Every structure is written in C-alpha cells, then in structure tokens.
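What follows is chain A.
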Amino acid sequence: MQLAATLRKEILLQWRTRSQIAAVFIFGATSLLLFSFSIGPNSEALRLYAPGFLWLGLLLSSTLTLSESFHLEMEERALEGLLLLPASDRSLYYGKAIANAFQLTLLGIALIPVMVVLYDAGTTRIPAMIGVIILGAAGLSAPGTLYTAMTSQLRSQQTLLPLLLFPLVVPVLLAAVKATSLIILGDPMGQARSWIILLIAFDAIYWSLCGLLFGRVVED
Partner candidate 1 sequence: MTGTVTGGWEFVAAAYGITIFVVGFYTVRAILGYRAALRKVSPTSGETS
Partner candidate 2 sequence: MRGSRPASRSSPIEGRRKPLSVANDSSAAIEAFELSRRYGRRWALANVSFRVERGSSVLLAGRNGSGKSTLLRVLSTAIRADRGTARIEGLDLRADRYEVRKKIALLGHHTNTYDALSAWQNLAISASLLGMPASRSAMMPLLEEVGLAERADDAIVGFSAGMRKRISIARVLLQIEAAPESAGASVIFLDEPYNQLDPPGFRFVDQMFKRLKEKGATVVMATHLIEHGAKICDVGMVLEGGRLIWSGPAADLPMRGGIAPALLTEGVA
C-alpha cells in the first residue's frame, strides 16, 4: 500500500518535470547522432553498431535522469520527511527504482525511431525489442537508484555516479546490446533468448539486493 503511495508520488514528480525528460531525450538523440560520426557514412557498419550505440546513449542518459530524480528528493530533504512519516525505506526504493526504469524505458522506446532513421536499423519484432528495453532499463535503474541515493548527497555527484555505476552494469550492457542486435540483424540460432535470461537474472539479483541495502544508504 505504501508502494502505491510512493508510486503516486513518483508519477506526480515525473509529470511535473516532464520538460526535463524531453531534454534528456534530446541529449540521447544527439549522442546517437554523434556516435555515427565515429564510424563514418558506412551504412552497413552503422547498422552493425546501432544496438551498441543505442545502449550507450541510454546509459549516458540514465546518469542524467537518475541524478535529477534524487536532486528533487535532496534539495529540501523531502526523502527524509517521507522516512519520518514513516514510509518504509523499501517502498521508497522500489517506487523510485520503478519510476526510473519506467523513465528509461520511455527514453529507450523514443530513441528507437532515431536509431532506425540514423542507422537504418529497423526491426519488425517490436514487442521483443520493447521487452529487451524494459529489462535493460530495469537493470540500469536498480543499482543506479541505490548509487544515486549516495552520490546525490555529495558535492561531486556528477563524477562519482558514472564511476560507480558503469563498471557494475557491464553485464546489462553486454546482454542488452547482444539481444538488441540479434533482434535487429536476425537470430538464426535463437541466441537472443539466453541473453534475455541473463538480463532477467541480473534484474532479479539487483532488484532484491539493492532493495535490502537502500535503507542503510538513506538513513543516517
């Protein structure tokens, strides 16, 4: 029941800060454009690297959305106020992590057309594609939410969050890129399934672990 209340709060916050999300989308689209310059106008190579670029763009954007979501909590210590009501740290964590995953999923889905246009990397397997984006976004947001809860309380948050988060999400990146490229470039051996299972396993581990640890991070 508390989770419903925290989710309601997150929806309110996201709706009120929707212009921020639009700005992050532009950031992501710009990075996709810039990535293509590193390859050159070689449509075949671009198509090959498109999934990698998509996920790198999403990973870079995630640091922005994560920081912003905790900036709102920390500037007037709103999170502390909720903890003292009392709200359970777990419901606050899962509310936040779900909201961040949702935001990243939206961003990922919005970036697909950009990827299709820039890299000619389209696919008809839309549900599978969205499924991979949801799982990947969840994998980024679970540890991302935990780490941002720490770094947002520090002065040098912009540097520290990528430093902590990026090495950790290597498996997410690998699995999501592989699965996405198998979806786009064709999957004769049916390998995408095993990458999706890896993503699910990562999500399962970190959604439970970070929920347990969040309380220690936000409580003084």
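Criterion: contacts are C-beta pairs under 8 Å (C-beta built on N, C-alpha and C of every residue); 3 or more make two chains touch, one makes a residue touch a chain; residues count from 1.
Regarding candidate selection, all candidates are chains of the complex that A comes from, given by their letters.
The structure presented is a predicted model; accordingly, all values stated were derived computationally and were not measured.
K.L.:
In this complex, work out which of 1 or 2 touches chain A.
P.N.:
Candidate 2 is the one in contact with chain A.
K.L.:
Show which residues of chain A lie in contact with candidate 2 when the two form their complex.
P.N.:
1-2, 4-6, 8-9, 12-13, 16-17, 72-73, 75-78, 80-88, 219-220
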